[in-house]
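Take this structure, written in structure tokens, and hold onto it; I'll ask about it next.
A protein chain is absent from this complex, but the other protein chains hold their places.
Now for chain A:
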């Protein structure tokens, strides 16, 4: 597999997942804002910006509101942290590798990209939910098509690794917002909904659990496919299957997984902050190592001489 293509597939996986996750987070927060009149809109929006790592370029002292959040985190096509921007970035990557992913998967990405401006216009009329839902559904369609029409070759592995690492990163960010900056943080049920985990969580653990159970579920549940440990396991398996390389990325991912897998029940609450920090840093390191090991193509054009 060409390094350039491997890299594009890796980022394609990440950006589609990011569009999906960001749409879920926005949906849950928007719902919360309307649902609970006591919510401080400005503070909630600030938390949201913090989770997604976006610095709004607003004047000092300006108050953030839901409309601004949607513009910046939903509709902005130039910002790859926004829903639309992530999708554009995904489509750009797919365009360069459209002969490697299946035609159907490419068509799904491309048709969605063409439909986004129209969906945005519609969102101005009927609210942002339809827009966010559209993106979530198209992301699901893409994953489904990739799942059912792509061979399980190296390309598939890179796509899946990208998707899994992005999922780990997004979930860790979401949890940090709650754990680290808890004063204006969203409540646990919003958080679970933003991670698409509210129903599985309830089914697995029932009502009335302690607040930490949500964090535990999002990090440690082995059976829920959007949990951090599940995503890490998937990424680890894919990295193990990839041929070649000194496997330092696999070590990064494996270390994160074992950290969670053998976390002590007693100290879980106090260690949570450390875990989240490790996870976010681990994703960055793993991404760098993957790039170092597999994406080495951009060496400048130069004369090479070799005896053989």
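Miscellaneous remarks
Heads up, the rule we're going with is that a contact is a pair of C-beta atoms (placed from the backbone, for glycine too) under 8 Å apart; a residue touches a chain by one contact, two chains touch by 3 or more; residues count from 1.
One rule holds for everything that comes next: contacts and distances are computed from a predicted model.
The listed choices are "Ubiquinone biosynthesis protein UbiV", "Sugar ABC transporter permease", "Xylose isomerase-like TIM barrel domain-containing protein" or "Circularly permuted type 2 ATP-grasp protein"; the UniProt protein name belonging to the chain that is not shown reads "Circularly permuted type 2 ATP-grasp protein". Considering the whole complex, the residue from A:106, A:156 or A:275 that touches the absent chain is A:106.
Contact with the undisplayed chain is limited, among A:42, A:63 or A:114, to A:114. Contact with the omitted chain, checked across A:4, A:152 or A:288, is made by A:4. Residue-wise, the contact with the chain that is not shown comes from A:242, picked out of A:19, A:242 or A:256. Seen from chain A, the chain kept out of the figure touches residues 1-6, 92, 95-96, 98-100, 103, 106-107, 110-111, 114, 154, 158, 242-245, 294-299, 301, 303-306, 308.
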